[in-house]
Every structure is written in structure tokens, then in C-alpha cells.
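Okay, so here's the structure we're looking at.
A single protein chain has been removed from this complex, and every other one stays in its place.
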Amino acid sequence: MNVNVSANVLTACRPWSRVDIAAHAARDIPEGYYVNLGIGIPVLVADHIPADREVIIHSENGVLGMGPAPAPDKINRWLINAGKQYVTLVPGGCYMHHADSFAVIRGGHLDLCVLGAFQVAENGDLANWATSASDSTPAVGGAMDLAAGAKAIWVLMEHTTKSGESRLKHRCTYPLTAPGVVKRVYTNLAVLDVTDDGFVVREMAPGLTLEALQDVTEARLRIAN
Amino acid sequence: MNVNVSANVLTACRPWSRVDIAAHAARDIPEGYYVNLGIGIPVLVADHIPADREVIIHSENGVLGMGPAPAPDKINRWLINAGKQYVTLVPGGCYMHHADSFAVIRGGHLDLCVLGAFQVAENGDLANWATSASDSTPAVGGAMDLAAGAKAIWVLMEHTTKSGESRLKHRCTYPLTAPGVVKRVYTNLAVLDVTDDGFVVREMAPGLTLEALQDVTEARLRIAN
Amino acid sequence: MINKIVKTAAEAMAGIRDGSVVLLGGFGSIGLPYALVDGLLEQGAKDLTVVANNAGIGRIGLARLFDANRVRKIICSYPRTADPIAFLEAYRAGRVELEVMPQGTMAERMRAAGAGIPAFYTPTSVGTKLAEGKEEREFGGRKYVLEEALYGDVALVEAWEADRWGNLTYRSSARNFNPVMAMAAKLTVAQAQHIVELGALDPEQVPTPGIFVDRVLHVPYGEPTVT
Partner (left out) sequence: MINKIVKTAAEAMAGIRDGSVVLLGGFGSIGLPYALVDGLLEQGAKDLTVVANNAGIGRIGLARLFDANRVRKIICSYPRTADPIAFLEAYRAGRVELEVMPQGTMAERMRAAGAGIPAFYTPTSVGTKLAEGKEEREFGGRKYVLEEALYGDVALVEAWEADRWGNLTYRSSARNFNPVMAMAAKLTVAQAQHIVELGALDPEQVPTPGIFVDRVLHVPYGEPTVT
């Protein structure tokens, strides 16, 4: 499941897997957080939160306290997540309608939303809903509400596109989901904070150097003090 | 319980009681109506709806399907109406919070709101919350929401003040609750519609003539065709 | 006696006019009133504007309305599903117009319609192309866009239980858009898996009070099979 990065970097390091990326984010979520997990790598985060740490997961289709996928013989066919997969409800969870669910989101009650993205810019701009301004059937879903509403936005994504283009940009070239909202990015190559001075590298994949990472990154990188 | 009206009218007719006024309004409420009943004479309406006619009563403190006062040994001390009296819930009734309750009101879902008033003007203006513009502790409650929100507003009140002043005005002199909303008025002397041409008398207390009624009424009256 | 329960889909759909704005409950297939959509197809109203989170799946439900060329415009947050084939065919052939809006904005615009709020400000979409042409305003130093209430002529919703007053409950995440849509339309029609006696529902637990509901059709179809 490792992703496509330019050859020099691949030979220099062991990139993290999608599961590793999710596990890194899971490790950093404090107990008691209310968290929404987007479609893609983010939904994997739930499986990596330590069993002794209570984190409450929200799904924008009106589920607060979402649990893991059910056993095949225990499916509640009225209970799905935002990705339209069958899920479960944990004890203490509850249901709400869409206006209430988005009041939770827009009202700033989620401590964190973990999203996938096409691009993140060094000013925190997020592009995760459309890959061109002329997309004829764009599908925004709840992405803009989550990006504008949650107290913090983390992005989990592969560091580059399949063709090797950096997803960490000086400025996003794809249509924005929200400006200036991303606080942290977890990729297959690094964990980075978005600061007033742009991306700051907190952690790199084993064997990777800042120079090699910069080589495959359009945005300018700095190392954490 | 008859009210104070000028002497010539009193000798000429038998004014209706507060209970009569409430009964008149009750008689005119169609089956299936969702109705809010204000404090004062309006709350008496509930007791006069025919037993075979289902009318659903709303109380703005979050009760839809309000029933009559409970027997003294059957009081639910968490269940009051907007006048802070103990009430009951009928089968099919339910509770809601204040924002939802006023969504019912403001959203135009009530077929009818029956209110008390200080004054009603011939253009439908309603004054039922303050008796002077300089009232130092005005108390509006839900009156403005109800007046602006319900599909129809009926007013139940005595025709004149204790000192004999008409409550049916050319223009209200008290602060408005809402402009142009009253559709019908039930008093101890008459039942009147508010039309584009002002008040139209539909019914008068026994023994009363239009001339005698006009004598105690500031607004100009017309008789229904 | 108030009795909002109707016997047939034809009764449930009576009077729906060409050109109506139809609010259609559900998220994916869950909470989507398939029997009412089939009834609407049968009934024949056309030039519809449909408001729904998704734009239909395969050849069932909403997809049938696209195939029958009944939908002039769809307003949704996420037109793409696992299999949006009927929508895509209609869209590519220019037979249907698409308006995409953020999911929370869609929900709140209908809640506003039901609550008598003609317009409100929201932070969602500020600084994006979905805010283009929208009125922008600052409150407390942050930018917001103005969104107007989204009213329906008809709402088609799916419920778990219903009584003859139209009180509705839902099951799990099948609640989704149904309660806000029920508030927002002039005519609200529900299909319910179970019809219960008046008084059988817990009064503390009625997400949609009957005041928002005009007609109820009993459709005990069992478990949803697609998501």
C-alpha cells in the first residue's frame, strides 16, 4: 500500500503505509476529543485509537459515538456512516437529524476533524472536494461545513500524486474547501504542522532527510526546533 | 363575570360572559386545527371544544397536544403551560425544546392562535403586551412570535376597559405586538371580523343593536352582509 | 377524528403539481422513501426540482425519475454515489440541471424554511467558489455568507413509526434529512414501516411531531438492502 513517490526518495527511505498514517494521527488524539473522520485514510484512524482512550466519533449523517464495522451477522441496516458503510453505535452514542448534526459541526463543537485532501497549502488552505474549477459534477458533501466548523483540521494524505506532484503546495491550484484551516498534515513521508511561517516538519519517515523530503515537496519546509 | 360597559348598552342587552366568549371561539375552530391559546380568556377555549372534535393545542413552552388541568392527585409537576399552570398531555402529544417550539410558531405551522388583547385596531393591529410606551418592566413573552407566526390570529377580550373605553380602536394607542395580524375578535358584546374595510359585525349579544354597539366602540362598525 | 393515514400511494401523491419543489429524505438509500418516489413516478408530475443529498442509485428510486425525464433540476450536496448512472445520463444529455451546495447549508436552509427564518449567515463556503455571487458580511471579525431558506412544495420522508396524527419516529441514521424536510414543505408525506396507535409513542421521543406531517402511507418493506 505504499504510495508513489519520486525514485530518489523511495530509495532513501521506507515510506509509511496508509495504516501507518492513520495510526500516527490516532496516537495524537487526546482522550475526550469529539472527532469527525472523513472518507479515505481518515476513517482508518478509528481502528488505531488505544482501547483505553475514549474518543467520541461523529459522523455527519447524524451519528455521535460511532463504533467499528459490525460483524456480518450483526448489521443494523439503518446505521451507516458518511461513507455509506455499515457501522455500529457505542454505548453513550446517539442519533440526531441533519440540521442538529451540522449544528454540532458548524457550531464549533467538534474538537477535531480529520480529512483527506488533494492539496494543502502552506497558509493552511484546504482543497479536498474538486480537482478542477470546471468539474461538471462536483460533489462537496459535508467537507466545507467540517472545514469551516471544527476547532482543528488535520489532513491525512499521500505526500504526492501518483505522477509525483507534491500535494503540499505554496498555494492550492484546485478549488478551495476552506481557506487557512489546516493545522497539521500526516503523509506517507512526514508529519507537518501548519504555522504562521508555513509547514514545519515534526517527523519524517525512517531514513528520510529534510533535503530529500524538500525535493518532493513544492512548499518550503522548515524543521521543528 | 359580566364586564363593565356603558350603562345604555347594559340596559339594552345581556352581555356575554367570559365563558361565553371562550365558547364562541371554541365553536368556530375546525377539527384538526393546531391552536395556541394565550393567557386569560383564551385558555378557557380548550374546555369548550366539542368532545368529538379533535383540536390539537400547543403551548409555547414546548408542549404539543396539551390536555386539561389534572386531577389534584394526578399532577405531573414537570408539566405546565405558558401561564405556568399544571396541565396534562393528551395521547398523541409530545414535548419539544424552546427553539423547536418557536419554530412551530414562527414557521407558520399553527393554524390559529387565540390571544387576549388590550386593543385591536380596524387595520388588524394588535396591542397586547404593554399599556404604555414607557412601561418600565414590559413583559413580552411569546406574544410577538405568536402574533407574527400563526396562520390566523383571533382575539378574545372584553369590549371596553373598566372605565368604558373601547378596546376596538381606529388605531391602537398602546405599543403594538404586531401590525395587521388580527382576523377576528370575540368580545362580551360581539363577534367581529377584521376585513380590508375594517371591523364587520358577525354576531351581537342578545338584545344589542348595531347603534348601541357603535356607541361603545371607537372603531367604525359595519354589519355583515 | 384526525386521520392522516392514507390507503394508497395514489392518495399519498394526490395534487402534486408539475414544477413542484420536492424535498426527498434519505442519505444514500437509508431513510429514502422509495415507495413514495415510485408513487410520484406513477402520479406523473413533471418539471420537478428535487432536493436530496444524493442523486440516485442505479435504476431505482430517484433514478427512475431521471430516466422518465421528470426532473428539471436537482439540488444536492453529493451527486456521486456508488452508481449515479441515471443522473449522469440525464445530466450529460442536458436534461437536468445540477446545483451543488454544502450538506450543512442544505440542511440548515430547510430548517430555516420550517422555522420561519427567511435567511441566515453561515461560515460554510466562505472563500470558495460555492460562495461566488453570494452576499458576504462580517460578524465579530469573521466572514460569513448569506443563505436563504429553502422551501419545498412537497416533502417525501421515510419514518420508522407513525400514528394517525402524523407523529413520526425514525430508526438510527435513517433520521438524517427527514425531520428538517418534514418542517420545510407545504405538503409533507411520510411512508412508515409501522403504524401505531395514537398514544403509543413516547412523548419525550417524537423527532417529527404530527404538526409537520399531512399524509402517512404504511409501507412495511422490511430491511433496506442497499446503502
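Think of it as A, B and C in the order they're written, each chain with its own count starting at 1.
As a working rule, a contact is a pair of C-beta atoms (placed from the backbone, for glycine too) under 8 Å apart; a residue touches a chain by one contact, two chains touch by 3 or more.
Just so we're clear, the structure is a prediction, and the values are computed from it rather than from any experiment.
Participant: Quick one: say which of A:68, A:108 or A:164 touches the chain that got left out.
Facilitator: From the options A:68, A:108 or A:164, the contact with the absent chain belongs to A:108.
Participant: From the listed residues A:40, A:70, A:93 or A:180, report the one that touches the chain absent from this view.
Facilitator: Reading the full complex, the residue touching the unseen chain is A:93.
Participant: Among A:64, A:143, A:189 or A:205, which one touches the chain that has been omitted from the display?
Facilitator: Residue touching the absent chain, from the options given: A:64.
Participant: What residues on chain C make contact with the chain left out of this view?
Facilitator: Counting over the whole complex, chain C touches the hidden chain at residues 108, 112, 115-123, 139-140, 142, 144, 148, 169-172, 202-205, 207.
Participant: Extract the touching residues of chain B with respect to the undisplayed chain.
Facilitator: 59-63, 76-81, 84-86, 89, 95-99, 101-103, 105-106, 133, 136-145, 148-149, 175-179
Participant: Which parts of chain A face the unshown chain closely enough to count as touching?
Facilitator: 31-32, 34, 54, 56, 58, 64-65, 89, 91-96, 99, 102-110, 149
Please note the rule applied: only the chains that are shown with their structure count from here on.
Participant: Just to be sure I understand the contacts, which chains border both chain C and chain B?
Facilitator: In this structure, no chain contacts chain C and also chain B.
Participant: If we define chain centres by averaging CA atoms, which chain lands farthest from chain C? Would you check?
Facilitator: Chain B.
Participant: CA centre of chain B versus CA centre of chain C: separation in Å?
Facilitator: Measuring from centre to centre gives 36 Å for this pair.
Participant: Between chain A and chain B, what is the gap in Å from one C-alpha centre to the other?
Facilitator: Using C-alpha averages as centres, the distance is 57 Å.
Participant: Using the touch rule from the top of the page, what residues of chain C touch 2 or more other chains?
Facilitator: Within chain C, residues 111 contact more than one other chain.
Participant: By the touch rule stated above, which residues of chain A touch at least two different other chains?
Facilitator: Within chain A, no residue touches at least two other chains.
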